[in-house]
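Below you will find the structure I want to go over with you.
One protein chain omitted, others in place.
Our next item is chain A:
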Amino acid sequence: MRIEVVRSGGFAAIPRRATLDTAGRSDAALLESLARSALDSPGPARPPVPDGFGYVLTVDGREVRCADPGLTPAQRELITHVLHEGA
């Protein structure tokens, strides 16, 4: 499973983009489970909050958009795994 996270916005507005492939990883089952949850529950649609991060998650070609502070726990955990940055 190929998982991509693109982050934009934020007070500093430093863009971030990272991709991982779960093939051969010891935590593949966890990541794939998080990715499925992240896609299936996009969270409530809200207008953007000023300086909030916006994210685009793409999992094997399927895309979901989400934004702080309205991430689901699965989205939060997945983004933190992929970006390796406080999220």
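Keep this in mind: a residue touches a chain if its C-beta (ideal position, glycine included) is under 8 Å from a C-beta of that chain, and two chains touch if they have at least 3 such contacts; residues count from 1.
We take it that contacts and distances are computed from a predicted model.
In the listed set "NADH-quinone oxidoreductase subunit H", "Quinol oxidase subunit 1", "Neutral metalloproteinase" or "Fe-S cluster assembly protein SufD", the entry agreeing with the UniProt name of the missing subunit chain is "Neutral metalloproteinase".
Touching residues on chain A toward the chain that is not drawn are 8-15, 44, 46-54, 68-71, 73, 76, 85-87.
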